[in-house]
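All protein chains but one are shown in place.
Let's look at subunit A:
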Amino acid sequence: ASVSESLGNIRPWLQKVTTQAKTTDSKYFTTTRKGEIFELKAELNSERKDKRKEAVKKVIASMTVGKDVSTLFPDVVNCMQADNLELKKLVYLYLMNYAKTQPDKAIMAVNTFVRDCEDPNPLIRALAVRTIGCIRVDEITAYLCDPLRKCLKDEDPYVRKTAAVCVAKLHDIDPLLVEEQGFLDALKELLADSNPMVVANAVAAITEISDSAQTDTAADMLCWSGQLINKLLTALNECTEWGQVFILDAVANYTPTENNEAQNMIERVSPRLAHANAAVVLSAVKVIMKLLEMLDPNSDFVLSTIKKLSAPLVTLLSSEPEIQYVALRNINLIVQKRPDILKQELKVFFVKYNDPIYVKLEKLDILIRLTSAANIANVLAELKEYATEVDVDFVRKAVRAIGRCAIKVESAAERCVSTLLDLIQTKVNYVVQEAIVVIKDIFRKYPNKYESVIGTLCENLDTLDEPEARASMIWIIGEYAERIDNADELLESFLEGFADEQTAVQLQLLTSVVKLFLKRPTDTQELVQQALSLATQEADNPDLRDRGYIYWRLLSTDPAAAKQVVLAEKPLISEETDLLEPNLLDELICHIGSLASVYHKPPAAFVDGRGGGQVAKATKGLPSRLAAEAGGAAAAAAGAGGGDFGAGTGAPGRPAVSVIPTQESLIGDLLDIDMSGGATAAAAMAAASASTNQQPVDLLGEGLDSLLGGPAPSATSPVPPSGASAAAGGSGADSLADIFGGLGGGVGGGLGGGGGFDPPMETWLPAQKGKGLQIEGRFLRRGPQLSMELRLRNNAMQQLNGFAVQFNKNSFGLAPAQPLAMNPLAPQQSVTTLLPLNTKGPVQKMDPLLTLQVAVKNNIDIFYFACLIPMYALFTEEGDMDKRVFLSTWKDIPPENETQFNLGSYAHDADTASTMLRSFNVFTIAKRSVESTDMLYQCVKLTNGILVLAELKIVPQTNAYTLSLKSRHVEIYPGVHEAYLAVLKG
């Protein structure tokens, strides 16, 4: 019977299944299912072949709609021996789904698999090896090795290409097995296979394995060499489109050692730009973008290559909308990195009426990035058109874009403002609000130029219901209070609803009222009083209250100073907004075409790796120009960490980026220093070693001086900490001082907090055992001094005296620093005493590690007890270290030492947590925010010198804390984990 015929019979049945799946009446659902399963069982065991096949198909259909048909496992496996290929495929499909739940029964299938791997038909051999790799059952995996080895050397390319992928599957199940069995070598041999598809699949498998390689040997082995890359580029011509993508993605991971090599690679990759497959094109763009970094930006070759890139990118915009979307997200990155590529192509980013909304929004973003004085007229006309569309988000973005145009192109500012005023006249609520927000920014860019429009803005006060728009309007009123006659009335009307406003609006309102008062003190005294009392007495928000008090004190002590502070001239806002942080941009350029480039997030932010260990390893950076080629050797060395550093230290031909880095991003920069390429690593290591010898503050001072003082660091002088100094290049001294001021402040605060919390006393020796002596105690750390606090209570009927204490050998060599000083203890009396400890005692590893055996002697007897030293008591004050040292230490520790703990969730945010931990000598070395997830990099030094590096990940919405620990001594992890828990629980 033909397949289509038999499928016809299934159809009504499948429909029944799907409609059943929809109902939520589970009772009904189970009862019918029971009958059905029974029926299927009978059919699977039927004598007739066609009936069995039919039944397997039904089983697969049930499986698809989510029914549990695992109970039929033995019956389905029975059908496996069939010589019908189609049936075999279905049975295999079933096996892949259910083998995991029935491992012992899955064994039954092993023989068939092994036999199929030797079948004369290559299609069946391949099918078997393809399936067996998907069955994640340990017992079966063991049987897989021999057939797989044979298949890797099979005479048929179809089998070999399937086996290549199977190695990757096996590696995912058991990486060590793959290494032990030498499959990595076999895979590498396949790279030289005569068949292009085998090569492509081997490349894909190797790329995947090296991304998750467990040991360094494996990683080293799979490292691409120049020779190998050369071979792959040759194979590129003969591969399928998908194979070309695999190869190009692998090539993108390779950094050539010479300029000629880079140039050669670009030449060989660029024909791919004409491929019909968008993935091939984007991957080729990725390779080229990365290699271009290495070459002299002014050379003819680079210029002509850049020219070549634009047409293919534009062409991507005539593909399907989803592919357009991916392309646009990538173009957004490319335009930020190399604005020249597409500057002539403005028009292709004009929005079409029928574009899906996601394409529209992205096009708009790019349109603004490409705007310049030359094309502003066209852009403005377009934006005006967009502002009348229907989609609210799109319209808002268009309005905002008009504001950005005004800020970017000064000559057009006036036209932009008048366009915005036209839009305000439309009275469409969200358009008005958005326009007011951007007009505020325009005021900040061009003060005292467009204030004539304030009147129009004030007409729309009543319609503003969004906090951002209200805050903007209030800011405008405060800033220009002297020109608005009824500014006091306006602010007063806002003040009436003060309590209902959002914090941003409240803060703005407070500031604006103070500004008004300073400008018109005579008639606004009452208003300012009212605002200050609202902020300081009624409000719960600490920020608001603090700001209120600051103003209050300022105004009451020295109004002249207040004027200087509050009405001081402000710096202008920068032209380019919404730029990605340069280091992130560089990383994303290395991920063009991939999901990271779509999300504009580093892969670590959304891929579940093995915790923080991947931070250093997985982060990709752009290669830098080779030192010999660059203009100044010193500049290149300092800039080696990433393309952008070069900009800061004045590499020729590239404008400095004037984005003010935030504290987080700066520290992010420090941690992200990429170690790709020999020169880079050397520079970073030099910086790291330099910093270990000096106080960090000094270092920064030096770096700063050398930057600001004008003369570029000479080649012979020690390399300044490139991350900090270069990032500061654009922003100047103030921001740097701020940043480190902020950091220092945080640390200082932590120190001030001192002892933090003290653990409760534990009963170590109950009175029954101590013949009337009860001992409670705890471990305390006051500054550098570790001590044991003991509370002794005399429950006996006689006086106790002659106290002495002794510790057994313990893991950390704790010993009393002085004898126990105790007066005689009268009956029913209790005394608390502090016993200072040192760590000079004899060391013996205990089990559990933190056990401390104590002997206490008095006039009655000697008593023994054991207590657990809390790990945090052993954290010393020397835990702080420089960021680069941290980074290199982190890398030095083998990745398998890393362990992750889930700490549960806590209410505190990252800064509070950091402060809390600081009081226990857990030093936060750096903080980084990756897409709203806070990462704290922390270090702890134990009394015996063991370093523990930690990465604390805090997801703000859920407040889930994840801790990754890295140390050479894994035994201490449980203790550190406990300590974290104890501290965080407070």
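As a convention for this text, a residue touches a chain if its C-beta (ideal position, glycine included) is under 8 Å from a C-beta of that chain, and two chains touch if they have at least 3 such contacts; residues count from 1.
Quick note on the criterion: contacts and distances are computed from a predicted model.
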Missing subunit (named according to UniProt) among the choices "SMCR8 protein", "GPI transamidase component PIG-T", "MHD domain-containing protein" or "28S ribosomal protein S24, mitochondrial-like": "MHD domain-containing protein"
Where A:D220, A:E322 or A:E482 are the choices, the one touching the absent chain is A:E322
Sole contact to the chain not displayed, among A:N45, A:N264, A:N277 or A:Q425: A:N277
Absent-chain contact - pick from A:P147, A:P256, A:P312 or A:G770: A:P312
Going by the contact rule already stated, which one of A:A42, A:A142, A:A192 or A:I357 would touch the omitted chain in the full complex? A:I357
Which candidate, A:P147, A:P196 or A:P623, sits in contact with the chain we can't see? A:P196
By the contact definition given up top, give the residues of subunit A that touch the hidden chain. 2-4, 7-8, 11, 14-15, 18, 21-22, 57, 60-61, 64-66, 84-86, 89-90, 93, 97, 120-123, 126-127, 130, 133-134, 136, 156-159, 161-162, 165-166, 168-169, 172, 195-198, 201, 204, 208, 237-238, 240-242, 245-246, 249, 268, 270-272, 274-279, 281-283, 311-312, 314-315, 318, 320-323, 325-327, 347-348, 350, 352-354, 357-358, 378, 381-382, 385, 388-390, 393, 428, 591, 593-599, 603, 606-608
